[in-house]
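Removed from the display is one protein chain of the complex; every other protein chain stays in position.
Chain IDs A, B and C follow the sequence of writing; residue 1 opens each chain.
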């Protein structure tokens, strides 16, 4: 059981929601990569609550303190660790734990798994707060991929029943994707975005929450990344996506819709365009047999509604159960939570894609690939 | 890039479709586990084509030759290797390769990845033939899990537009699931099964193929397997599911439908039943925060239609492209293929779930857990 | 390339000698283990320079700040991270780098490896300072092993030409080993210890350094830990020992002397003693075929003399070499260094043994083994 992943690009996450620090160590970054810390901060801000009415009221600075692996803005080739201090935790809100587990949360199995030694306040190591160091890892990976020509974009496909416009998987409108970031919810269609925002506010007003779907795309990936089987791009990316708390579904390209299609309809025919091998459609989402085929990589990631709601819910008292007494109990949770995690999940999904693709790229190209030609004296 | 996975229970797959052998090594099995080789053979038979009109015409015996790690039907605690001999490969069917890549297949990116050194005949290491040793791994894992009380079942949810009955995720009808195995396609509803069968035959008659969805469930898993983040049950199982060729979507519990729900609707309330903590509904598919909660684990796995079809398709000639000539080319593939991989994929999906759960179980309990109390003299 | 190791018990080290922090994350510790922080501090003090005339003049507090994974002195079962702040670094002492690499140091290959982006001050991530977080990992592992009955001891076998008394490998004198900690150098023989001390002081006075050998022993290990091949106890422990900077030789049991012996002399005959299987001698150092046999595990670890000396040394100017000029250069290094790293290396060697054995123990027994019987309500 571990909170680390990756061979060539290894991420180790640590920290608890109400402990002093959450953080991450990135091991395997080549030496000599220029990182723009302002860009990292800007990317992390997209995940931050930032006073939005549709985000948690918890106020955290969310500034990374990089304590190793970076010198004069260049990576040293040794582990890069970033720390984030927790300052606005309200542990008193969790007095019902460990006796009365919240429905939809990890509380009950976490108590069993840890024999009661888990730090359950704010969900401990299970907390969405841990997506902060993960998103830091993503911000770094995105910069590295960008230096290799790859760009990652995403939008909210749906919130509850509200749907965004469809993205063209062959030729995604990157200008529209960038513009979506200025909408109330990062959807392509501004009216849909406003409806999503209103639906979330309405759910919040009722002490409830909503689910949503995020679509993510990577342009300009080289042909031939990945492998059959366990290093297949789908396998590697899905592992990252499903590591994000609240994700319950992942599909690539046409995804579940592919299961309703005939092969003659699904297979993407080849053509030659701009002197390159391209496909005429992109049902495969840029992935054939676990390998990138040079077309945009597309995936959709489904988030369940936030488990934390303030509506009364049916739970049980574990101590009453052990004592052989009537265990049923009505639970009302206070806390401060996002009414729709899919929205703040957008940069987390981008991070997951970037982390997975950088792992595959480094496995293929090695850790000196990015700097091989730079003589030390010219640094 | 590798064809191995797992830490505590490591699977190493090897072989090519038209090479002499495909096989698998299982490393990490505890010593002293009794394996029933007849049951393994019976399980593999569910994956075999076996003369079915809706399966490939390739005839293979598919009998495992276990060459290490098993003595007198008990595991030795050392690597267990099984070999399968390839006898009915028709390499002449693949003369169009490597010049003219098949749409929907790995051919083109595999050529780029391997710089032309891949063995493309029958898709080489990318072939569905490799699901044979993987299903062997699954057959072994299923037996071990079964000795621990866990059982795995599955059915075909849909083929094209034909849908099976829904399975109750709280209390799956295991008798019906067992009976489904005797239907033309392993669906719960016999009439739907027949319609699926007919739809596949019709696609085949047109030189076409069809997609489908498989649902899989594990009963009786202990509470607290898994972890947050990268060892989360969803993350680990999804990596296995997406390693299966042709899988393009995976969801757990309510899955994508969860994204349309409110939290008050999605969260599974707790109750006390039979002296145990249970949930009233099972939208979470038995998984909270990456951990098992003791309810049935449910997942759905979407297969795209088989890429191999005999209908004419638009492709290109790579040599013509390199020579600067007109590259467009119409491709007609012969070969022998399943018109709907989802059907033969059923035991492969069960295998994926078993492999992932055994990995998590062994990480949690160690490799001497199954035999700890058995003194050698009593063997 | 990475600074992490272990599957069941994973250690991730990070930090640079002259950066703000060095630290370590331990991933895989079972939940519910009571850690005594005073004991950890006491163990780390054995590694600290502590004003000794035979240790570096660098003054650091060396107190661990545990920022995750521990609650009320019990492990939570999630990553445990400890940070150590660097406060007394003198970066100005390293002005000769990166132009003029120090003989015996990693400077030159590290410059090439990182294309000049390494942080070379105080040897950066290569520094002996990183043994501090590693020794923290060891201190934790030693406490866990101790709760399982295993104890680890060590002494300085030799410094330069001065030799300590031999330790009985069958029945090590643990009282004498404990007493050795109060000697000027932790050797069994007090007179030898004083001679070692004097020899180190004499080397220091000449601006020179000395090598030494450390012997380490683990008592009461269970029979059957380890495996043949790559998880063999020797393989796993040697990887840990050789990860310590300055270690150039490792032997188990009779070690190199075994190569001069006949089988009839080397093989340890079996006997029954106290109702248990024991050996009459212990040339194998408690290890047969990569497995523990229940006898004391013994190893000797050779440290080269500290590379940092203040005597003038012959080096080159890399910039002169690149410019095609005369590159030879005489280097005089200031800095503050230990004249004999073997002495402060003693707890580091104990840590290496503990880390390796805990990894093997957890692989064998799983991560819930230590707390399996503890009901959460009784916590």
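General remarks:
The working rule: a residue touches a chain if its C-beta (ideal position, glycine included) is under 8 Å from a C-beta of that chain, and two chains touch if they have at least 3 such contacts.
These figures come from a predicted structure and were not determined experimentally.
Considering the complete complex, the chain that is not shown touches A, B, C.
Listed residues A:8, A:137, A:157 or A:214: the one in touch with the omitted chain is A:8. Residue C:285 is the one among C:285, C:347 or C:366 that touches the chain missing from this view. Residue-wise, the contact with the chain that is not shown comes from B:112, picked out of B:112, B:250 or B:327.
Among the residues C:21, C:167 or C:213, only C:213 touches the chain that is left out of the figure. Touch with the chain that is not drawn comes from one residue among C:253, C:296, C:347 or C:366, which is C:253. Although one chain is hidden here, its contacts on subunit B can still be listed: residues 1-4, 10, 12-16, 19-23, 25, 27-28, 31-32, 67-69, 71, 74-81, 83, 98, 111-119, 124-125, 318-319, 322, 367-368, 371-372, 374-379.
Residues of subunit A that touch the chain left out of view are 7-8, 78, 228, 362-369. Contact between subunit C and the unshown chain involves residues 1-5, 13, 101, 103-106, 108-110, 112-113, 123, 125-126, 130, 158, 160-161, 203, 208-213, 223-232, 234-236, 238-243, 245, 247-256, 258-272, 275, 277, 279-280, 283-285, 288-294, 302-309, 311, 313-316, 318, 321, 327-328, 342, 363-364.
By our rule, only the chains that are shown with their structure count from here on.
Taking each chain's centre as the average of its CA atoms, subunit B and subunit C sit 45 Å apart.
Averaging C-alpha coordinates per chain places the centre of subunit A 26 Å away from that of subunit B. Chain centres here are Cα means. That of subunit A falls 38 Å from that of subunit C. Looking at subunit C, residues 78, 367-368 sit in touch with two or more other chains.
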